[in-house]
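Complex shown without one protein chain; remaining protein chains in place.
Labels for the chains are A, B and C, by order of writing; each one numbers its residues from 1.
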Amino acid sequence: MPQIFSRTADSWLRAVAWGALLFAIGLFLVAFAFARSQYWDVVARTPLQPVPFSHKHHVTDDGIDCRYCHSTVETSANAGFPATHVCMTCHSQLWTNAEVLAPVRQSLAENRPILWRRVARVPDYVYFRHDIHIAKGIACVECHGRIDRMPLTYRAKAFEMKFCLDCHRDPAPHLRPRDQVYNFEWKPPPDHAALGRRLMADYHIKSPAELTSCGTCHR
Amino acid sequence: MASRTPAIPLSETYRGITTEVARVPLQMPARVPWLIALILSLALLALFLASVTWLFARGVGIWGLNIPVNWAFAIHLYVWWLGLGHAGTLISAMLLLMGQDWRNSLNRFAEAMTVCAVICAGMEPILHLGRPWFLYWMFPYPATMGVWPQFRSPLEWDIWAVLTYLTVSVLFWYIGLVPDLATVRDRAKKRGWQVFFGIFALGWRGSARHWAVWNKTYRTIAAIAVPLVVSVHSEVSLLFASGQVPGWHSTIFPPYFVLGAAFSGFAMVAMIAIVMRHTFQLGHIVTERHLDVLAKVTLAMGLMTAYGYVFEVFDGYYSGELREIATLHDRFFGAYAWAYWGAVLCNFVPLQGLWVARIRRSPVLLFLISTSVVVGMWLERYMILVTSLYKDFLPSSFGYYHASFWDWSTYIGMLGLFMTPFLLFVRFLPSISIFEDKEVLEREKEAAAHG
Amino acid sequence: MSGKRFWRSVEEYQRSDAFSEMLKVEFPSIFELWTVDRREVLRVMGASLALAGMSGCKPVRSDDVVPFVNRPEGLLEGRTDHYATAVLFEGHAQPVLATTSGGRPIKLDGNPEHPAFRGGSTPFMQAAILDLYDPDRSQEPLFGGHPASWADFDGQMGNWRAAWRQNQGAGLRILIGPTTSPTLLRQIAELKSALPQARVHLFDPLTGYAGEAASPLQANIANAQVIVSLDDDLLGPGPMQATNARAWGDRHGDLDGSGRMRLFMAETTPTQTGAKADRRLGIPPSRLPTLAKAIAGGGEVTLTDSELAWAREARRALETARGRSLLTVGRFAPADLHSISLQVNEALGNVGQTCEIAAPLGFVPQAGDSFLDLIRDIEARRVSALFVIGANPVYQSPGDIQFAAIYAKVPLRVHAGLHVDETAAISNWHVPLNHPLEDWSDARSPDGLATIIQPVVRPMYDSRSVHEVLAALTADEIPPARDIVRPTWAKQIGDETAWEAALKTGFVAMAQQAEQAAAPVTSATAPAPREGEVEIVIRPDPTIHDGSFANNGWLQELPKPLFKTTWENVVAISPRLASELKIDSGDMVRVDSNARTVDGPAWVLPGQPERVVTLYLGYGRKRGGRIGTGIGYDAYRMRNAAQPWNCTGTVRSTGARTVLAATQEQHLMDGEVEGLVRTVTREHPSARREEEREQDSFYAKWPQGKPAWGMVIDLDRCIGCNACVVACQSENNVPVVGKDQVARGREMAWLRVDRYYAGDPQDPETHFEPVPCMHCEQAPCEMGCPVHATVHSPEGLNLMVYNRCIGTRTCSSYCPYKVRRFNWFDYTSDAPSPTEAQRNPDVTVRGRGVMEKCTYCIQRIEDATVQADIENRAVREGEVKTACQQACPAQAISFGNLADPESAVAKQRRSPRNYALLAEQGTRPRTTYLARIGEKSDGE
Partner (left out) sequence: MAEHLLGYLGEFGTADALFDATKRAKADGFSCIDAFSPFPIEGMADVLALKRDHRIGWITLAGGIFGILAMLATQLFVNVDYPIEVGGRPLFAWPAFAVVDFELMILCAVLFAVIGMFVIIGLPRLHHPLFGTPRFGLASEDRFFLYIDATDPKFDRQETRSYLGSLGAWTVEPVRP
């Protein structure tokens, strides 16, 4: 009876088998990595805005308080997007005919809102509230990153459920005194842990069980 | 065993067996009937694909489901398919361990049938989902959500049960197949066949060492497979028993379901055996004795299932639970009484014929009886599901269920999903265990020689 | 809702927090810029609304942000505001508190400050918001059915005005729907003085065509201890429903029955009032007068023993409670009954106590200005121009008047309304009117108080206020509605601050307008049936009413309180008549009267008088909008102008059969149902069964977070009105799925009101039982979910996480209460775009393939919790109100913290009447019930 397979056949067979196995594992790893990639999480992308607004300039250079534009951040779930006239309070005096600001003036003239592209965004079924987080001493920087250093605004953190959970499971390390919430330069004291514990008590922060209950964010 | 009429006639030779079985894949007798069957099942498969496409496009609303009856075809067929599958494993595994020689002519295609049935069964719960594309949430993987599956849910149990069962039955089937693949490989003349079988035979040489290790492994897996079968259908039954719904909430469900499964399964095996025996003239290998034994086992299983029925009724009254009794009465006289009495009728009435040896050995009659059993069990699963759900606790939420066109098309189409791979198996693989039959023949010859 | 900053008109709002002080110092300029008047606000709101998808001018991508150009003062995104205003029902004000979010009205609730309504709602009040967003609303003027502009119309008007000035309005007729608007009445009066020849007719299909006025007797059941109602559906649909229900609720639900109200109901067809009555009597209309006489004393010959017994007992009860009793007669009852009730109540000294004689609030035409008079004049060619305002006579005329044909004889036909309806279709001109929520107006609630209707959103379409349209008849320069309304109140509300106050509180005290007194009621008594005939009773539909709500999906899909059918009207027949005709619910029957017939599906209605058939108005619309058209039968055809409510005729089976979209099979109580709804008596006050003592759980108890939410529903107070159901639908974005889906058993209502019967089908007890999610502490549903999509919160909520659900539906299979609903298809994304604007932004809109259910309004709980948390305090009692609780006019639902022994729910839980549904299942529901208090308990 003649040989069906050549001597090398077995090596080929093994090669193929191992290849398939490794490929399968690789596929899983790639998917795993992709789900955590900046691309998937839309992190560090600066969408084209009608006006190239620079937080760096307004916050760091001009030293405008966050709440001047995002005026409802303490009182409402939404931080509040500045209405055109808020821009114009200053820009009716400054840069009154700068080219980049044309859309703003046009908006006021035609009474048409400026359509900004949202950068920090959670899905519709997630109910995030700014007011409570501010009230409990969670700083802007915790979620929005060093927005004071962003010439063009981008999403600094991956808004994955895990990101929220990490803090809701153990808020202490993320807490700071309420008056420091808008301060991007705030440096935690050496005994940060102690501070965290104290603030947990002072601000009556809820137990992780309550904070991670699904109903806290999903309705 | 050997004292009785031999399973394989002594006149047979090893070569005879080889050629008789191996010719099916190699020369393919009965081309025409096979082709017709294949075309039919491909047509069904197309129907299935169409139904599923529409299902995924529109949503499960295309079925007749509603509140309260939000489980119907998908789930009751899941139970039914799985039940059919069980016989395969039982025949090969349990009877192997009990040293029942007669199994050797049946186990191979019985196992193949199991594999096909389990594929269908596994399909059902997926189609049943409202959002099937999130099926993977049922598996524990490190998600960016940080949420995990819920291991207290019977559905979670089921998905693991089916997964395990599918893997194990495929492996068990393949291990048994390897030596025969070698045989066919050595018989094959065309290069293509040689390579095809050569690869899947993995270079099996029939060495004593091979046989020794193989034997241990095969029997070990068999020993594991038996409790597996029992556990799998017990879990399926828990899917119902875990709910408070009257008619479900009962401790007899696990044994009741397992027996029913074996019952329908053996009937299914008998049907297939008869068909193959006829189309491929395997009369010498699948003998009347095989049919006889199959019939007896089916009868036994049937009687045990009947006991389940009786006990369920007793249980209902004994519980004294108003709603249990109401459900019971509803099964007897309610809107779905046809399902209950249909099940009783198809399952147990023709079955009694099997007390008679002549009927047991008559392929036609046995085939008809088996068919009625398979239908009967279909009705039983339907009855258990729907008659319990449509009237549960609050009369305000009672509601009827009527299967829609798409319910039926999905089910009938799925028969194609069952038949197609099975037909391919019959066509391309030795559908009866060659070496095991040779073993039997050897033993019989021994017995004959030593008086 | 509390916890939010709460005010009732924007002007009240002042920024006063430290932050704005800081701004003042740093940027004085802002405050100059932030001077926007109210109209501006509304205009901008409108704009933002437009961008929210109202008009496809500019596509808005999902991740676009649409900020204001000028943020209206006091408007905060992500917060809801509340404005006191009113919606209309039969021309009467239903004072509401409108909740707006981002400038869109999203919810209406009864105005809690209103002395009569006290926050109570009705299904119609709750559903009015959907009419605002009705995609089929008329959007532009039509001339001969073709789009035209207001300019064209105004041009025409100019010419007509000129002509009328010449002939003092001769030939000009106005046919106006029922209205109570003081401004409108003033305008009519002005019109008459300006054009003495012009005449104003009233079209009020629910009072009568011949110029009848409602009963002069204004019931005030709040003070009544004994009420004997002759076919007066006090608790059923009507302008008074919410007020009556509140009074009912106040007088029920306490075991020491001191203040308890005793109710006798004699009804010609079953109603909610009959269902709740202590002594109910079904009686054919022809015998009602005799019964009345029997109560008044005398004339008892033709009564049956049971009727007689009932009459005697009623009489006795009335006398025992002199001055605290009330004999009330239904609006549909013939004239002489009203006079009888007047005599009896005067004799008993009830007048001034439980009722008073009041002049009608609404517009009453002068004698000879009835609808029938208008017909006569048209026939006599005395009408050259007919303005139909807020009425739909072509659809709502009685069958013995072919109004369409008669209307055609008028040379100039102008129709003003919200919809392009049957009348608009055959008018020369149709002009669109504003929805009450869109513009200024005023109206009076049945209790006599007036409400100034302030707009909560800018008009969505190119429509005008009814005042502007009426003004155009005389004035060349039409002032905006506000300037028409304001003068009406110039005397009463002089200065602006008082005006603001009036807007805020949402009602104005007002003297009964002493114009003409009630015209004599003239409708004839019900004719006695001849041999082989049945008596036919015609009533407004329980949810669609006179047909004006036909295009309202919520009301169409709302199960009728007694039949539980949806999406069509039925022919109610008695069980005995049904077996006589060998028909069952769903069989088509043909009702034949005066050579006019309708075919409708029969509904075998327990308690229906034996040889009485009831038809329901409101369906069979030919131009009722995309969902209101072509469903059900038109019962107006069967009416007679002289005798709108009763006639005699025959009924027979047509042999055909239809599938009724009923959410509940008819069901008499038997072993299975026993114990689901319970009745206790003062003698045997305990509803709890011995075997229901809470056994210890097999498992260790989970730590109970604070608070522990729970709900208690008082079956003694519940009147089955369904206000809670619509409120829930409105609050929680519950989709409308249509007749076919309902018929398949796929209705989506999170909260349903079960209806059970007990006893003899001819004279049964009727029970209502609202069933929301029970939020079981040991929830079977949670066990079944393989992916943690439904789990328990530390506060005891049974959470449903839609975005995690994969749709195995195990939870629903395991749920003993079957309160879970499944999205079989994508029910939400193909809803007409305007209705999307109504959706509550605080509640996830569910997609295809996920389970949903009652959440105890978790969005409200979260809102209150967060507010409390910001202020570092616990949530206060009453701070969280669920939508159903807030809506319930009878105060039957209470919700709160079970962990606080002082909370209302905790107290009610301790009541002996408290029991849990299916307690034997060991699910430990957080929602429990208080048994109904009856004169005999279940056992007896």
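Assume contacts are C-beta pairs under 8 Å (C-beta built on N, C-alpha and C of every residue); 3 or more make two chains touch, one makes a residue touch a chain.
Because the structure is a prediction, the values reported are computed rather than measured.
**Student:** Of the residues listed, C:V457, C:A779, C:V819 or C:L930, which one is in contact with the missing chain?
**Tutor:** C:A779
**Student:** Using the touch definition up top, pick the residue from B:G64, B:G85, B:G130 or B:P179 that touches the left-out chain.
**Tutor:** Going through B:G64, B:G85, B:G130 or B:P179 one by one, B:P179 is the residue touching the chain not shown.
**Student:** Pick out which of B:W54, B:F134 or B:W214 touches the chain that's been left out of the picture.
**Tutor:** Residue touching the chain left out of view: B:W214.
**Student:** Out of B:P9, B:G146, B:G334 or B:P363, which is the one that touches the chain we can't see?
**Tutor:** Only one listed residue reaches the unshown chain, and that is B:G146.
**Student:** Kindly note down the residues of chain A that lie in touch with the hidden chain.
**Tutor:** Spelled out for chain A, the touching residues are 1-7, 9-10, 13, 165, 209, 212-214.
**Student:** Touching residues of chain C against the unshown chain: what are they?
**Tutor:** These residues touch the chain not displayed: 697, 699-702, 776-783, 785, 788, 791-794, 924.
**Student:** For chain B, which residues touch the unseen chain?
**Tutor:** These residues of chain B touch the chain that is not shown: 13-15, 18, 140, 146-152, 156-157, 160-161, 163-164, 167-168, 171-172, 175, 179, 182-183, 185-187, 198-199, 202-217, 220-221, 224-225, 227-228, 231, 235, 238, 434-436, 438-439, 442.
Assume only the chains that are shown with their structure count from here on.
**Student:** Averaging only over C-alpha atoms, locate the centres of chain B and chain C and give their separation in whole Å.
**Tutor:** About 58 Å, centre to centre.
**Student:** So how far apart, in whole Å, are chain A and chain C when each is placed at the average of its C-alpha atoms?
**Tutor:** For chain A versus chain C, the centre distance works out to 45 Å.
**Student:** Enumerate the residues of chain C that touch no fewer than two other chains.
**Tutor:** Residues 788, 804 of chain C each touch two or more of the other chains.
**Student:** Specify, in ascending order, the residues of chain A that touch 2 or more different other chains.
**Tutor:** As it turns out, chain A has no residue touching two or more other chains.
**Student:** Mind listing the chain A positions that touch chain B in their complex?
**Tutor:** 1, 4-5, 10, 13, 32, 35-36, 158, 160-162, 165
**Student:** Which bits of chain A are touching chain C when the two form their complex?
**Tutor:** Counting only chain A, the residues touching chain C are 65, 67-68, 71-72, 74-78, 80-86, 88-89, 107-108, 111-118, 121, 123-125, 127, 129, 131-132, 135-136, 203-204, 206-207, 209-210, 213-216, 218-219.
**Student:** Could you pull out which chain B residues touch chain A in their complex?
**Tutor:** 142-147, 185-186, 194-195, 198-199, 203
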